[in-house]
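What follows is a structure written as structure tokens; I'll ask about it next.
Note that this complex is displayed minus one protein chain, with the remaining chains in position.
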Amino acid sequence: MYKSFEFTKKIKSYLLAMIVIGAVLAVAGIAMNLDHTHRIWANVLLNGFYFTAIAMSAAFFVIVHVLGESGWHTAVQRIPEAMSLYVPIGGVFMLLVLAGMHDIYHWSHTEHLDEILQGKSAYLNPMFFSIRTVAYILLWSVLVLWFRKLSLKSDSNYDLKLFNKQRGVAGVFIVLFAITSSTSAWDWIMSIDAHWFSTLFGWYIFVSTFVSAVAIVIILLFVLKSMGYMEHVNDEHLHDLGKYLFGFSIFWAYLWVSQYLLIWYSNIPEETIYYVQRIEDFGFLFYANVVINFLAPFLILMARGTKRKLNWLIAAAVIVFLGHWLDMYMAIMPGSIKHPEFGILEIGMTVFVLGVFLYAFFRNFAKAPVVPENHPYFKESFDYDNIR
Amino acid sequence: MYVSPVREPLISGEKSYSKVTEDIYAPMTGKPGKLWFGGLTLALIALGFGLFSIFITVWDGIGTWGLDRTIGWGWGITNFVWWVGIGHAGTFISAILLLFRQKWRTSINRSAEAMTIFAVMCAGLFPLIHMGRLPLGFFIFPYPNTRDVWVNFNSPLLWDVFAISTYLTVSVLFWYMGLIPDIGTIRDRLVPGIKKKVYSFLSFGWTGSARHWARHESMSLILAGLAAPLVLSVHTIVSFDFATSVIPGWHTTIFPPYFVSGAVFSGFAMVLTLMIITRKAINLEDYITKAHLESMNKIIIATGSIVGIAYITELFIAWYSGVVYEQYAFVNRAFGPYWWAYWIMMTCNVITPQLFWFKKIRRSFAATFVISIFVNIGMWFERFVIIVTSLHRDFLPSSWSMYSPTWVEVGIYIGTFGLFFTLFFLFIRFFPVIAIAEVKSVLKTSTEKFIKKGK
Partner (left out) sequence: MQQTTFVSGYYLDDKDLVEGIKALQDKNIEIADVRTPFPVHGLDKVLKLRRSRLPRAGFIAGAMGTAIGFGFQAWVFTEAWPLNFGGKPYLSVPSFIPVTFELTVLFAAFALVFGFLLSSKLGPGADNVIFDEEVTNDRFQILLEVSNGNSEQLQSELQAVGAEGVQHHDV
């Protein structure tokens, strides 16, 4: 009834081509920037982090629906689930970042630190940082694989106990991720601007990648639908995904404003430096970030109709996906390379990592039925509708 | 709409549509019991004492409070933030849970929203009284005056005026629009007379026409869409009162979302405290069941844990920032003269809600009742800790001070309880406590046993 996905040679060759093109461009970019290693490592971090965090956010999407006793999401659940399995692969890129630590994080030059950074050195030191990085990757990989295993079990064996166990794992997941999502964002991103601090930062980064994960679910749904799969996904499901994209884009803007407004208002130099740097050196991009990630999805998806039409929805999703890449760029680059740089290196690296991400997704998506048919709330997903 | 048989029914007992009407209408009929009169009398006494305390404040001046030049905000603002926080559950339930299609909201949204309105009314009193000169309260409105000066739109305190008044207005509109079909139901149960005329007037001529329902649903959905960010904005703006400053312990960027989460947390606790008693007192046990309790307690764990994470985040970043003032503020909170307030807050807000991870506890009315009171206390202390401990250690050590409230401040706080409960007692007597129409709309799929009438 639900056509299972086949990872055909054709798709495989397209993706491999994408990976190769990306790799070639990236290598060319690296070759051109050998005297500029900051930029190379910053790009590894940018794409390594962005897609790993998206994979974790995709897992979070499933987990939060399990805990919220949701039924509708089961129709699309396997997409974010397969996305989440990218975590161990993305982790490899993050481990790579450790090798370039000195080029990104100036606190790692322990031999000459100022007084403030000396004060932080109990937390920000290469050893502890590496331990934390490895710990996040291991922990997250275990969590996503554990949940996936239970989810796949339900395909062959319908048992309510299994469902309860899924909820238990989801509970463990959410507690651990609630803590590590913030701390990992402090470690990997906030510490680039080592003197600067913001308590909101972890949540801000998490919501940014969460919106992006929803956007990718929509994009992948579109791709799968155009290949003739996922035909059971109807307008109501699209509407709900659209609402997520719309609502969380607004929520992202809310957090953006909260952080900006409080720092702007209090006008404490230690804090405003973060924005001063971004506005002075990245001026246009700084404002573009808000327009792309808030105004665009807000205006496109405000009407009911656009959330139910795949073409509009996909437009918003693509904008948001690219927009949050820019958001991460704005978080990472000013502290590490100081001035905006965009060229073959950035494009190549992004295409390469995106290619790997998609390859992993399709491979994992093909490994299991496209819907968890034995999920106790599965049928609910096909008999509900949104108020007009 | 299909509902999985695995799901626990929300409403217990054998119910038909008319049985629902009957059950929810029952507490409004007959003579009110002794409990109700007793409760109302107590509430009115508290209200009277509060009014007297306000009179003293206005007559003798704000000097009757325990404030000084270092600690300019004490119980007054603590109570303001606490009450506004409590006022966040109702609209959260009826707006955000509507958007998330949570059916269990139907049994509690009406009363929770009433509590929201009453709590916001109580909250609004404090800034007004705090001005010291009550009759000059209208100065906060932007109107063209003879001095040609406008209000300061740069001030978070003014944003509060707009946020709280918009919130109160929109909550009242949302609540009343949901209420008119149910007032119509009450109107049609009454025998002709003055009471029927009053309810008829209040029902706005509701007929139950399909066209009206379609529009009503559409309106409710968009109002919910508007109210959802509104709920967030209100406590966000309250948090701006603190966070836009440069006071260590106040200025931190996590405040907006963390205040909102704390508000929903305390609001749910208050709704639980009251509804656990109310359901017993007016025999609505079938409609507010363990299924509701469990769902609400899950939200308590979620929001409580977010608050807990925010505490730890603040603490960690205070250390990480390397700012000595921030570091001192947090050490002082935990080990300074107000250490007891800090540890009460930590215990009540971070530890007690974690007990709800145990299924037995989150499904027990007695345990929930006790924990909900702990949360109410904890969230009051949170505001007290934020306000008083951050202020009492000034940048200038010669200005360091200690604060304790006078009987006048305590009296006003008691008075707001009086106001809140007076309104609540009147509400449960004269309005249906549960959204009759909304419960009927989910009855078929969510009741233990639905009795179908008709051929």
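Just so it is clear, A and B label the chains in written order, and each chain counts residues from 1 on its own.
Note that a residue touches a chain if its C-beta (ideal position, glycine included) is under 8 Å from a C-beta of that chain, and two chains touch if they have at least 3 such contacts.
In this text, all values refer to a predicted model and were calculated from it rather than measured experimentally.
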Touching residue (missing chain; options A:123, A:251, A:265 or A:298): A:265
Chain not shown: contacting residue from B:133, B:195 or B:215: B:215
Absent-chain contact - pick from B:28, B:99 or B:158: B:158
Contact with the hidden chain (one of B:8, B:188 or B:294): B:188
Hidden partner interface residues of chain B, rising order: 1, 16-18, 21, 142, 148-150, 152-156, 158-159, 162-163, 166, 169-170, 173-174, 177, 180-181, 184-185, 187-189, 201-202, 204-219, 222-223, 226-227, 229-230, 233, 237, 240, 437-438, 440-441, 444, 452-455
Contact footprint on chain A, counting only the chain that is left out: 257, 260-261, 264-265, 267, 302-304, 388
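Basically, only the chains that are shown with their structure count from here on.
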Rounded Å distance between chain A and chain B, as computed from the means of their C-alpha atoms: 35
Contact set on chain B toward chain A in their complex: 1-4, 6-7, 99-101, 214, 217-218, 220-221, 228-229, 232, 236, 240, 243-246, 251-257, 298, 305-306, 309-310, 313-314, 317, 320-323, 357
In the complex, chain A residues that touch chain B: 67-69, 71-72, 115-116, 119-120, 123, 160, 163, 171, 175, 178-179, 182, 186, 195, 197-203, 243, 247, 250, 254-255, 258-259, 261-263, 265-266, 268, 270, 376-377, 379-380, 382-385, 387-388
